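Take a look at the structure set out below.
What you see is the complex with one protein chain gone and the rest in place.
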């Protein structure tokens, strides 16, 4: 989509969100080989438009949850960067005090209610959050992000059935990046059966879109979130996109042969950030200087966060047995 | 459907199968209060047409599996009546040597590969049977029977996804009798979303029919089974029907109020056996005398089975610790 | 503040059945806290989960007392999520065997959230699970898997025996800010006992000496407490004084009460409703072996189910379930007395697949 249909300010802020996610993750990739972030990391480089486009429609009071590949969702929802970086470094100042690592992020004050790495396992929890907030009479929307493998788990179907049954204010966002680790869709799901069709079977409003086109993402999410807020119940959104780097870890891995270099290059051409940038420049929404300023501002922020993370203390032995039970 | 479109012999045999199931279960209902069948029993009275219509298309080599409400499926597939009755009485001569009871039936020589009472739990197993027999190059079809609650379990969806992915020769037969124990569909599944639509979402051939019209059941199953045998993959069939008696146990329970007497009476008017009988008489496929003969033949067979069951020995203490591991 | 509960030993006038005690605990908690709600297959149905949820939907409406789809796994996640949003859910599984579908949510998620998010999140959640028994429930409707849950950090595991404890422990469980596995034994529902009317709490993590004794400690769980008490009566006629401990909470375990008792008696029998190998009974034996070894006069012993699936036929069920006589035989052996007479008593003609003669099946 080449038309910029959203307000300028929206684009500026979305662009910045995407760039921020990209730059944070590139920094993680750069530093990971130092072996100081001693936990698995699942980077979302290439997929930033989904997180940014969806979350731009949410207020702080709304809720977001996610799975193993959650950095982008956490940041797009306003999660604290320092706390995230410190968490990756296993520090006491991390968003989970070091007990969670990259695969378990949370920022309650930002409404990022938690991410955990069992495929599909946070889907029913997010539905429950929506159910709970509805019972409490709150006007909040819950968004749950997950991948294309998650729809193979039975619990996805159980969750969506319940959400439709109760008309819950929850948006299911499937980031279909064509792979589950090294496994293409073809060994996991019937050929020609689109994921969006699965959702439709449940009688839920369901749409499919280009996950690398942030305008499309934004507009589909906007409609869904508005419907949810008005009591119209859940929506399922499938966005096709692509992860650039290895499933887990900082490197590229197209050499492994599970996907082709040319497939990767095609998707790279469709970089959500580059493409938006081109259009923003074309339409004079941003100029080159703006973008450079943005980048250096972000660079400084990220540098700060890394220093914070590296300099923060580790948790102490006595913390091991803390927090087993809530008081 | 009032037209008798199937061959006369087919009707005769189907009618007898239905009558046999009905008479066996009525006998169980009659004798259950004696408290000698000391296990839960889930009677399928009112639903016989599904079992009979589907299984009439199967050969002995084909496989059938089921759940908690399995008497009809077991008998329609040719399961041994004596062994079943002895099993209900907990006897060593039962089809599981008494270790299973009504909720766990099996007759390997009849291709009834097993029934167990965890909702939906035999669905993946049946898919696996189809998968295994395909891997072994056998031309067998597997039919799995389950109820309307089973489609709420995630494992149903996981199973159907795999069956479609691998084009397995398996037929999913959903007996939608509108209730799960005392719970109507309305508290479990979205209004207006037919079960057959759920299956369609998976990209599987899916049909819905009147489960009390055995001709319709037969024809839909015939087509599905033929397709499966020809390598055309799985089919999902939903049949609407109605259980007359309580969910579990021998009595009627409309007085409890979870469903109305008039709903029950409407369905009773649509008795699959009575209706077929009317048409068979009308078209002179059977006369009253034939039917009386059939009934008394069945009565004698059932009487024999009961005597066999009652007179058979119980398993002995030393059998308790037998069969924990297969040799 | 709520009134202090009347002591159990006081006025015993008001008696309730176990299922009524549970019902009353839920009822009172729903009255005093609008965030408490209950869901589960059949919760509002005419039988009301063996009576334990009867009348609640009429009183609190279908938004707080609800049936659910047959989706044990997701619905557990839904309960967890609703807890994150500030509710206090109670979810009911009619058989622990069905709850197996939900262990991923229970173990990976519910048990870990408080810890792995550094103490920020809490999941007040009661998971009621019924352990079946008898009348041909068979291998898939009567497993006793308390040992599984008691192995998992972050969970609390409760198995009340008396109506008094059922109510008091359920109130505590609902008020607790952690996931609590609340295990009810099918055969206890119609047992009767004193239950005060008001809201009272039995603290989680406290066992109870149900009968004092000096010669042998019988630590028992759930229904086996009743068998232990019967055994203690029988032993008393032989001059053996058995102390019976109702474990009540398996996790966190009241280690000191058990150790104290064994310190006095020097002998330990553990009677559990579950299987022998790897059962919770092993944890109690090990606790005592590690911490009170020098107190022990004899080897400690387990009285449990044998290591095989539940057979359906009553003919085999009669040999499957351990009873008071088995405890008696074990205790007599420990005391160096003959067990010949006891063993002959074990062959019984009483049907063991029903809790009492009012039970006529089918569930």
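Brief remarks on what is shown
Lettered A, B and C in written order, each chain numbered from 1.
Definition applied: a contact is a pair of C-beta atoms (placed from the backbone, for glycine too) under 8 Å apart; a residue touches a chain by one contact, two chains touch by 3 or more.
All values derive from a computational prediction rather than experimental measurement.
Residue in contact with the omitted chain (choice from C:31, C:58, C:277 or C:360): C:277. Contact with the omitted chain, checked across A:9, A:284 or A:317, is made by A:317. Considering the full assembly, B:96 is the residue among B:96, B:195 or B:276 that touches the omitted chain. One chain is missing from the display, and on chain B it is touched by residues 63, 94-100, 104, 106, 108, 113-114, 116, 118, 121-133, 135-136, 138, 154-155, 158-159, 161-162, 165, 322-327. Even with one chain removed from view, chain C keeps its contact list with that chain: residues 73, 97, 100-101, 103-104, 107-108, 111-112, 115-116, 138-140, 143, 145, 147-148, 150-154, 251, 253, 274-275, 277-283, 285-286, 289-291, 293-294, 296, 298-302, 307-309, 311-312. Summarising the interface, chain A meets the missing chain with residues 32-33, 35, 38-41, 90-91, 94, 96, 98-104, 116-120, 149-150, 152-155, 180-183, 187-189, 248-250, 256-258, 314-317, 319-321, 324.
What we mean here is this: only the chains that are shown with their structure count from here on.
Taking the CA centroid of chain B as reference, the farthest chain centroid is that of A.
Think of the whole protein's Cα atoms as having one middle point; the chain whose own Cα middle lies nearest to it is C. Chain A and chain C have Cα centroids separated by 42 Å.
With each centre defined as the average position of its C-alpha atoms, the distance from chain A to chain B rounds to 46 Å.
Shared contact sites, meaning residues of chain A that touch two or more other chains, fall at 154-155, 158, 161, 165. Residue positions of chain C touching 2 or more other chains, listed in rising order: 68-69, 71, 73-74.
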